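On to subunit A.
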Amino acid sequence: MQFLGSFLPVWIVMFPMVMTVVIYYVEQRSEKMRNALAVATSVVTFLSVLALYPGVMAGKIIEFELFQILPNLAVSFRVDILSFSLALLSSFIWMLVAIYSIDYMCKEHGCNRYYPVLIITLASCMGIFMAGDLFTLFVFFEMMSLISYVLVVHEETIEALRAGYKYLIMTIIGGLALFFGIIITFELGGSVSLSNPVPLISEPSTLAFFAFISFLIGFGMKAGMFPLHVWLPDAHPVAPSPASALLSGIMLKTGAYGLLRVIFHVYGIEFMQETGWTVILAVVAVITILLGSAVAITQDNLKRRLAYSSVGQMGYILLGISILNERALMGNIFHIFSHAFMKSTLFLAAGAIILKTGKKNIKDLGGIGRQMPFTMFAFTLAALSMIGIPPFNGFLSKWTLSLGAMDAGVPFYVLILLISSLLNGLYYLPIIIAAFFGEEQGEGHKHEFVKINEAPYKMLIPIAILAVSCLLFGLLPSNLPFDLSRVAAEYLLRGGF
Partner candidate 1 sequence: MSITEIVLRLHANSYYFFAILLFIIGFHTMLTHNNLIKKVIGMNIMDMAIFLFFVAIGYVRGGRSPILEPGVNHAFINPLPSALILTGIVVAVSVTAYALSLIIKLYKHYGTIDAEEIMRIRGGGSL
Partner candidate 2 sequence: MNFSQHLPALIVVVPLLFAFVMPLLARWRKQWCVPVTLGAIIFSFAAALQMAFQVMSTGPFSYYMGDWPPPWGIELGIDYLAAFAALTINGVGLLIIWFGSKDLLHELKPEVLGWYYTLYLLLMASMVGIVITNDIFNMFVFLEICAIASCGIISIKESRDCIEAAFKYLVLSVLGSGAFLLAVALLYMVTGHLNFTFMAEALPEAMVLYPNNLLVAMGLLVVGLGVKAALFPLHVWLPDAHSSAPSPSSAVLSALVIKVYAVAMIRLLYLVFPRELLGIAPVMEMILWMSTLAIIIGSMFAIVQDDIKKMLAYSSIAQIGYVFLGVGLMSESALVGGILHIFNHATMKSMLFLAAGAFIYGTGARKLSELKGIGHTMPIPTIAFCIGAFSMVGIPITSGFISKWYLALGALDVGRPFFTAVILISSLLNGIYYLPIVVNAFFSKPEEAVPAPKQLPREMLVPLALLSFGVILFGVYPSLILGIVYRAAQLLLGL
Partner candidate 3 sequence: MRKLLVLFFLAVIMVVMVATVVEMPTIGDPANVTNNEVPRRYVEDSLRETGALNVIASILTDYRAFDTLGEATVLFVAIAAVLSNLKAH
């Protein structure tokens, strides 16, 4: 049992990988089988992650070294509360997205490429969260980034390819920056393992600073940090909607996760407090928040607006990381949850609209709320949560973040959060108002009876679950994500043990 328990992380990563191959072979024969297998794989992965719950909550840290590539450089796995939280979240949303994809993708070309890629991205994402050392993290990070390229360019249009190219180059830059950081860590610390009892880098030096900047670039690239966010608003809208939901909802978070690991395991909190390097992170985070929110207002393409909103929201998370106290950290991790739920809801709802009406621009969305009341209702819930209106989970995370900022004595951050919420309101509310109360565009629609034209239920259920969780996790004072965030924040501040 002991062995099985420690083998579980490997299983969680390997199972989807193996299933990718299986799906690849099955899909030549039967599309039904392919869809079923893809969903089954994500469900099994989710359940396997869930099976870690008792051990992890008991404070156990599961470590498993698979094999050594070079001396002191191994592929190893390690699950602590932070890994578990994010893995749980990702596999949950992945599961919903996989279900959603069945109906969404059936009209798309290249499904036989989409599903294996979807599942192997799940595997690499699990790998990132369960990595036991920076090297493994890097391997899976690169794998996820490169493979999700296929998701980005799925449509194979000119814009998709152009956005994909940008994405690819930025990914490589990010990967190389990470490589630089990791190798300096290895040089200074002699190891890159995350289970080191003391932080790997203890002396501030030029090299250590280089490494910090490299990590910031590498992970910040993925997290859409200013000024490295340029790929994000291009890449997310062009992908198929379920893939956008994953890109925005989950994959951005891998960057934040990496930064958390770097700050708390590579440098250690005292080091960060002494050197004050996190100020850099705070500055770019503030810029990211304001810029993302402000630019989102000017966007007319719905998914593009959502993508810019993601940039802004990632800014919150980065800001939360830079504050370095417990409540900020808690709010930050909780915001990872909240944003994942909200943004996935929004993207999936947008996908449903695109699928049923083909409308991609906000100015065409007038009256869509009457056509697709259910979808738009979910969209509204998530958007309100995004703005930070109580009692949604977006409010809870912003509240906790603000408390953290007050604890740290920087009320300025609270102001930023408020401004950004205002901006969020400015770009989400018009959509909602237009959708429910606006006039329908186009000729002949004016006096026609509006036909309810909802997406198939396999798409609605995931949207519903996500939208309800936005409300639920904000409403309940003690819920699973909130508890996990609290425990994880405490755990990180203790130095990760």
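Candidate selection criterion: all candidates are chains of the complex that A comes from, given by their letters.
By our rule, a residue touches a chain if its C-beta (ideal position, glycine included) is under 8 Å from a C-beta of that chain, and two chains touch if they have at least 3 such contacts; residues count from 1.
Computed from a prediction, not measured in an experiment: that's the story for all the values here.
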| item | value |
| --- | --- |
| Candidate number, among 1, 2 or 3, whose chain touches subunit A in this complex | 2 |
| In the complex, subunit A residues that touch candidate 2 | 67-70, 73, 135, 138-139, 142, 146, 149, 153, 156, 161, 164-165, 168-169, 172-173, 175-177, 179-180, 183-184, 186-187, 207, 210 |
